[in-house]
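Every protein chain but one is kept in place in this view of the complex.
This part shows chain A:
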Amino acid sequence: MASLLQPDRVVYLVRGEKKIRAPLSQLYFCRYCSELRSLECVSHEVDSHYCPSCLENMPSAEAKLKKNRCANCFDCPCCMHTLSTRATNIPAPLPDDPTKTAMKKAYYLACGFCRWTSRDVGMADKSVASGGWQEPENPHTQRINKLIEYYQQLAHREKQERDRKKMARRRQCMPLAFSQHTIHVVEKYGLGTRLQRQRPGAPLSSLAGLSLKEGEDQKEITIEPAQALDEVEPLPEDCYTRPINLPEVTTLRQRLLQPDFQPAGASQLHPRHKHLLMKRSLRCRKCEHNLSKPEFNPTSIKFKIQLVAVSYIPEVRIMSIPNLRNGKESQVLLTLTNPVENITRVSLTSCEENDPDEINSTAKVLVPSKELLLAGKDAAAEYDELAEPQDFQDDPDVVAFRKSNKIGFFIKVIPQKEEDTDVTVSFKIRHDFRNLAGPIRPSEEGADTAAEAIWLTHHVELRLGPLAS
């Protein structure tokens, strides 16, 4: 029954700006605020850019210059796979002696998945293995660049006026620092920070950071407005009678991946440089501590800081479900795993009558009233044969089995509704959490003080599956 182990069966409630229910494996735990955080209540920041095929790191400024594309790698315009360079030997006349021919290496790009080659669009073979391939020039680049400059100037002017107004109103925060911080934040992070989001009516504020420095004399850039034409190019005469050559027509996806040209024919699909991916770090919005910070090296998958919820909060998993019948009480076997190294005490309570969090449950649940003890996670336990098994007095009605840091326990479920939907139950789990990351205060009682234990409560919802027919 591997479907019982699916992550979305057991969800934990995150009390943030929005109430989000997510499995524990997708949540983070801020140990400074002692609260669960989901991806929606943290701020995402770009750490570094890298190319997914050549794994080359690129500083953010360079990435912006190259429009977030790798210089060496190409994408197949047909199937978006990575293109590889292949070599063939072609006879070419020697430069010294035109009559003799020698074998020279010629390189072309080919896709291993859909067998597209650069020769299909008429690109000539190059004599160098890398660096010889050019993307076609967009005929409208000049006009676009001019427009961008003009609007950058406009945005900068708007931002300056707004900052001046804020300074005049004498807000609590430091005015100059505020505007500097705005520039710094906008420039580095772009859209997505709190400051940006609190100004919903602000257009083009993202471009403001990219413009020239304050105080520098800017010459006025004027643009000619676009002119509307009366006459449009007529359709070709055989538009309705010409039979369609289906392999030649590009799909929408292929067309829109090249917004500069949007070619309608497959013979104009040129390869583009590969998009860079980025590594992001997550930051708790309340206490501004980092929750997740990956390593800088693109080849490394480890993290410098990794505060994921599964390593702090005990995890509930469904082990076996009997046949559930409406109105009849059945016993469901759940497991609780302790991720930390010290003994954790867990107590479960069913939700009250008018609990605002309980919106999804379709069954009544009776949880064990006694407190459950979970042994600490001991990595060396399996190798240590001399260790005495810890003796916990387990009530066999409640605890089914115990295995190192995991216990299996029963809950009683009484489905209330006769509908076709899944039976969902929810309860509150309360456990003690020792914050080992807190500041080490010089203790008066000696070196024996463990960190203070605080009790955390989480709301857990389980999806048990449909009623047995």
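Going forward, contacts are C-beta pairs under 8 Å (C-beta built on N, C-alpha and C of every residue); 3 or more make two chains touch, one makes a residue touch a chain; residues count from 1.
Just so we're on the same page, contacts and distances are computed from a predicted model.
Asker: What does the UniProt entry say the missing chain is called, choosing from "Calcineurin like EF-hand protein 1", "Dynactin subunit 6", "Pyruvate dehydrogenase E1 component subunit alpha" or "NADH-ubiquinone oxidoreductase chain 5"?
Answerer: According to UniProt, the chain not displayed is called "Dynactin subunit 6".
Asker: Check each of A:Cys33, A:Ile90 or A:Cys114 against the chain that is not shown and name the one that touches it.
Answerer: Of these options, the touching residue for the absent chain is A:Cys114.
Asker: Pick out which of A:Leu4, A:Val46 or A:Cys79 touches the chain that's been left out of the picture.
Answerer: A:Cys79
Asker: If the hidden chain were put back, which residues of chain A would touch it?
Answerer: Against the missing chain, chain A presents residues 78-79, 113-117, 119-120, 247, 251, 266.
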